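The complex appears here without one of its protein chains, the remainder shown in place.
Order as written gives the chain letters A, B and C; numbering starts at 1 within each chain.
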């Protein structure tokens, strides 16, 4: 950690900062420049926070030099981690696609969706049983019955399943239905109690990026899960909130190479929620794979116009199948398989 | 709801939209302009979502005309609601100040803080027993013991208490310690299961704005609580996330008059978290009261430099006392009391 | 245009709005719903602005239905426009790459850069003679001498040139040096006097997106150029400003399909300025082409470490050459050529 002193900081103030650093078990290194004195804290700087030093007299600002995440950091684990998602490897050379409807509605819908996902060549199926909705008056998901319909339809096609967990009290039920991959949604990226709980199990967790979460906050949220013992974490970029109003969110493709550099864990992309419109999905999907994504989470519905939720962003099975063809070509162009 | 058709939309497409609207129990009104046909859906438009109509052939876009929140809306409840916070009225002519440390640390710290809060003239005390921290390695709060220390110190001064609830499983405990006002934090503004639970009790709830929540999303989050039956809701603006890096967040004072117009419920401001630095708190507090805030949530710590959390944003009891004097003058300048 | 009246608006207020609309030559269509009265203005709504109607008594809000841009809109010009950039077609099936250094420095640097650009297979060369710098104390560009060095080096390889015009008083000089494509930079996207001037010439104009310009504002800025008579406009996405601090800007790939839908004009991408780091350029370039970009603007410098400006984002000629190979594969995967 580096502490930058104010230009007029005196010896007593510098001494006080030194004493505080030493009290936390770190060594001190002082560098007197022409305009500022800098104090370096040498040792495990995780013991210090800028907020401990910033309010001290004579301190201008202090900053960490080392990243605060450790278990998820590539710095400490150079090779790519491949997460086993119900038998499907995520994070290896093959780009994995997860398809399925935004929300589970009926048995017929789920059977048709599962068939469409399988036929197109995707290897995992998604479906929301519990839905986070902006309005309390909107459809909130089928609940446990939804998990059952998803499990049953996916089993019919031999597909592992992915579903979102919102409430810590439902974790037992998710395990009872053997949900293969548990999704933590955007609004819960910093629901720390939920992160701690999924950190105690061994099912893979898809951790969606918060609407305006920085890369650092996202990595720290994953660190919560890893710190609990569960290292099967998959990051999912899903668009960030900006000033732009022409589309729902801005898909942050830069996050892909940046995350791949910072962490050894897989990174996938949800192009459906990012743009919010089905017609944007192909372009965004191709961009994500070209930028190095390890997978995609795509909404597919047998009849999008009648979907109970996010109807305008789902692809039909035919559109999805055609997109899978194109994604295969893009994946090969960047040295991957689909 | 209005549906704007594409310029080349034909009769069949217009008919299909009409049919869908009628199927949801609304009447239809078609207006053919020179460049576009508009379709109005007349009736309770909460039965329709833009996503139901946008994917239909020939539709360019559709939009709600009426706001989706109802119970919290001033449109349906013209007079200001005054919330009873442990005997202290919030939302009336008196601006209420809630003071106290970011986190509960020790009995001594809490006793000293309570005395400082009381002496300065504030009428409620805050203290965090459960802390949402970006890092899993940072101090996570004293937990239940913290509630006990807060309760005891505040009781000594006759102050009602405010504390943050993060985990739905702790609600019983909060009620057992008779926490007078339950705070829902920024990261949980859209933790819908938590909102539903606090909607079932009758304790007042402070609902902090999400880091990048729109005014509309915030009102809808409050509607979740109100829809459950709990109308004792206090909005708390605490700074939003923007591109600016010179301070932690941008205090959105515009939100104050806008919320006061949209809802009948009280609106308070947290200047401590907004700026993130103690020296900014006086200016931001005065601005908030001048803009019409019904109260403030200010961090006060007997010895900020030694605080275990957010040390650089707490005021000392003396600074707090002096600020209270100035706030009184500003309140009177805009026709309020403190 | 649609005007939404407040729930308690009376007949006198509705009549006044009707009168104002008719006074501007449009017809009126009134629709009385259960909660609101809507007034439609039928005719050329460009004669009306929401700000004319919003302050009238009884009006809740008003909104345009038709887009305000016309000449650049695909609605009125269905086919893709191909812009002739010094003999190189931009906007056709071939993805065009513009390479070269951020700033012109020396004759040797430019000759080496031109050779690198040509060898790698790119067809246009860029170089900044006038540089917009945040600090007045930073290198501001070589000025006119820079144009001369760029022209001469590019001529040696038979490459048309692209350079940024910042000051309207330099336009004559740009024409004198026959700059083939004039770039309007991010900070000048809404320098309306500059836009008007380049609207009067017939050289192609690359219009970079403002740091936080919406798609609509960007299209309207292009409309300024088109309204002057110059239809040779190329949009250039270069990253937008958001809350994220891990990289300079967020490359907005969603803007590519959205612009391609809204306008008939070509859309290119600047991956170098977007990420701000050379190591991010390959991933962002591949993403841009996969998303449908018509071209790329990439910084190439013979010796990036010694560049006088933006040294950390330029590729070496060897890196550029290798990237061109990969881009060719991605282009073919989405049915384009390079």
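One rule holds in what follows: a residue touches a chain if its C-beta (ideal position, glycine included) is under 8 Å from a C-beta of that chain, and two chains touch if they have at least 3 such contacts.
The structure displayed is predicted, hence computed values, not measured ones.
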Residue, one of C:56, C:111 or C:201, that touches the chain absent here: C:56
Touch with the omitted chain, as defined above, among C:127, C:204 or C:304: C:304
Per the touch definition above, residue among A:10, A:33, A:57 or A:229 touching the missing chain: A:33
Touching residue (missing chain; options C:25, C:87 or C:132): C:132
Touching the absent chain when the full complex is considered, from B:107, B:176, B:258 or B:318: B:258
For subunit B, the residues touching the chain missing from this view: 212, 214-216, 239-240, 242-247, 250-254, 256-258, 261, 274-275, 279-280, 283-284, 286-292, 326, 329-330, 332-334
Residues from subunit A at the interface with the omitted partner, ascending: 2, 4, 7, 29, 31, 33-36, 38, 40, 42-45, 65-66, 75, 212, 241-243, 245
Where the unshown chain meets subunit C, residue by residue: 46, 49-52, 54-56, 68, 132-138, 140, 166-169, 187-188, 190-193, 196, 210-212, 217, 220, 223-224, 227, 241, 277-278, 304-305, 307, 309-313
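Just so we're on the same page, only the chains that are shown with their structure count from here on.
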Centroid-based (C-alpha) most distant chain relative to subunit A: C
Whole-Å gap separating subunit B and subunit C, where each centre is the average of the chain's CA atoms: 39
Chain centre separation (subunit A, subunit C; CA means) in Å: 31
Averaged-CA centre spacing for the pair subunit B and subunit A, given as whole angstrom: 26
Sites on subunit A at which at least two other chains make contact: 212
